[in-house]
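As you look at this complex, bear in mind that one protein chain is not there, while each of the others sits in place.
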Amino acid sequence: MTATAWTNVSPRDAEKYEEKEFGFWLYLMSDAIIFSLLFATYLIMVGNAAGGPTGKELFSLERAAGETALLLFSSTTFGLAAVALSSAERSKVLLWLAITFALGAGFIFLEIGEFRGMIAEGAGPDRSGFLSSFFTLVGTHGLHVSVGLLWIAVMIGQVLFKGLTAPVASRLMRLGLFWHFLDIIWVVIFSVVYLPGLL
Amino acid sequence: MIDGPVLDPKGPIALAERDLLFKAIAIMMIVIIPVFIMAALFMWRYRGTNRGARYTPNLAYYWPVEILVWGVPAAIIIWLGIHLWHNTYKLDPYNTLDPSVKSLQVEVIAQDWKWLFVYPEQDIAVVNELVFPAGQPLSLKITSDTVMNSLVIPALGGQIYAMAGMQTRLNLLANEPGKFWGRNVQYSGAGFANQQFRAVATTKEEFDAWVEKAKQSSGTLDASTYEKLSKPSQKVPVTHYSGVEPNLFDSIIAKYIHGDVDRMPSAAHAETAAEPAE
Partner (left out) sequence: MDIIFGRLTIDSLPFYSLIAASGAGVTVLGALSVVAVITYFGAWRLVLFDWISSIDHKKIGIMYIMVALVMLMRGFIDAAMMRSQQAIAFNSDGYLPPSHFDQIFTSHGTIMIFFMAMPFLSGLINLIMPQQIGSRDVAFPFMNAISLWLTTAGAGLVLVSLVIGKFSTAGWTGYPPYSGSEFTPGVGVDYWLWAVLISGIGSTMTGINFLVTIIKCRAPGMTMFRLPLFTWTVFVTAILMVFAFPSLTVACGMLVLDRTVGMHFFTNGMGGNMMNYINLFWLWGHPEVYILILPAFGVFSEVVAVFSQKRLFGYISLVLATMAIGFLSFTVWLHHFFTMGSSARVNSFFGTMTTIIAVPTGVKVFDWLFTMYRGRIIFKPPMLFTLGFLVTFTIGGLSGVLLAMPPVDYLMHNTTFLVAHFHNVIIPGVLFGYIAGYMFWFPKAFGFKLNEKWGTWSFWCWIIGFYLAFMPLYVLGFLGMPRRMEHYDIAAWQPHLIVAAIGAFIIFLGIVCMAVQLVVSIRDRNEALDLTGDPWNGRSLEWATSSPTAAYNFAVLPQVQSIDAWWDMKQRGVAYKRPDAYEDITLPKNTFISAVIGGAGFVFGFAMIWYIWWLAILCLAVIAGAVIVRASDDDSDYVIPASEVKAIEDARFAQLAKAPKNEMADDPGFAGQPVAEGSA
């Protein structure tokens, strides 16, 4: 019977990890407010195309669907990594983390492609208020995902070199919260930005 | 020049605003005066060296006091709230004053660092001088061709921002003829301190004569003159123009909108004088 990360944790350390998780939730709430305000700004400015291109002309349902699929699957694979963590299966944790990373990287790759394409056809963030708010909302989410990718890479390193210790497990749980949170934000982006823009 | 515009208003709007100010101060005294009296009294009577005063170190709660300190301010706030609500509707800058009388329409364009007043019905324009007949409602439509400004004529009351691509309104009235000053009060750059204009309420005859004289001016405010005028300048002397580029005001707003859906405050306002049904 393998010891999980949570055996042999002192009460004081357990308290510490609980505090870290709670603090991380508070950070996510402040981030949620940032995104809410970006959404509100987007909704105020969606009509401000300044005579330039609108969402209808720019958004591609296929790419948005692809990005959504990649991100949603990556949340699933991260969940599988978390399951592997709770049964202390180190190689499985590494595998699922790596797949999550790949899916997330795919998402970023598609998004960068989308942004480059739009800029190339003169629909960059400096074209109009609508485009400024679009690029900032979607771009901020993309920036968060990129930081998440870096974090996944660091955690892969930590699992490789330290194993599934209690601090490593605590960090993985917080990374999970972060990753799933970003997934939820993306679902809202898809619903508020891409779908109405295309319908 | 009037030097006490708020305390000595020259129009009904300013007068109503001042009266609300005084009324509110009077109502608040119900709370303020007891605070001063108690502070002074307690500081003196309960100073530590005064062994004559009663000392109850554990007196930490007394429900009549709680009811008083929550209840009385709450009641005052409700009373003030009624005045607030009523007067905010009554003194909305967008309210047309006295719909039975035709108001004088003036279009105002804020520039760096001066004010341009266009009289569309008289087809004249003036820089840094607003002349209007006393006793007739003055209806201002306001925009900016530069940064955010704020128009106020303290003796007549009211204040509203001027913003590019948007139109705001301010309705004022002067009871009697007189000379006032108005200015921008939203910091707008190096020339801000000089961004003042003359506001003159005249008799009907004087106003008509002034319009006639303005119509004799050699300059007209066509597109290229406007272009030159809108460049940054300070302490621009009063200049009259006979003849204004048609739809100048609307075109300045349109310049910033590019045909986008109107999302501006004018849409949120009903341009009527009636108070909404309460």
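Labels A and B are assigned to the chains in the order they are written; within every chain, residues are numbered from 1.
Note that a residue touches a chain if its C-beta (ideal position, glycine included) is under 8 Å from a C-beta of that chain, and two chains touch if they have at least 3 such contacts.
The shown structure was predicted, so the numbers you read here are calculated from the model rather than taken from an experiment.
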Seminar exercise, completed: Missing-chain contact, candidates A:34, A:83, A:112 or A:198, resolves to A:34
Seminar exercise, completed: Touch with the missing chain holds, among B:105, B:146 or B:220, for B:146
For this session: May I ask you to list the residues on chain B that touch the chain which is not drawn?
Result: 1, 3-7, 14, 16-18, 20-21, 24-25, 28, 31-32, 35-36, 38-39, 42-43, 46-49, 53-62, 65-66, 68-70, 73-74, 77, 80-81, 83-85, 87-94, 146-148, 150, 152, 154, 157-161, 163-166, 168, 181, 183, 185-193, 255-258, 260, 263, 265, 268-269, 276
For this session: Provide the residue numbers of chain A that touch the chain removed from this figure.
Result: 12, 15, 18-20, 22-23, 26-27, 29-31, 33-34, 37-38, 41, 44-45, 48-50, 125-133, 135-136, 150, 154, 157-158, 162, 165, 167, 171
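As a working rule, only the chains that are shown with their structure count from here on.
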Exercise. Once bound in the complex, which stretches of chain B touch chain A?
Worked result: 258-261, 263
Problem set entry | Partner chain B, residues of chain A touching it in the complex | 44, 47-51
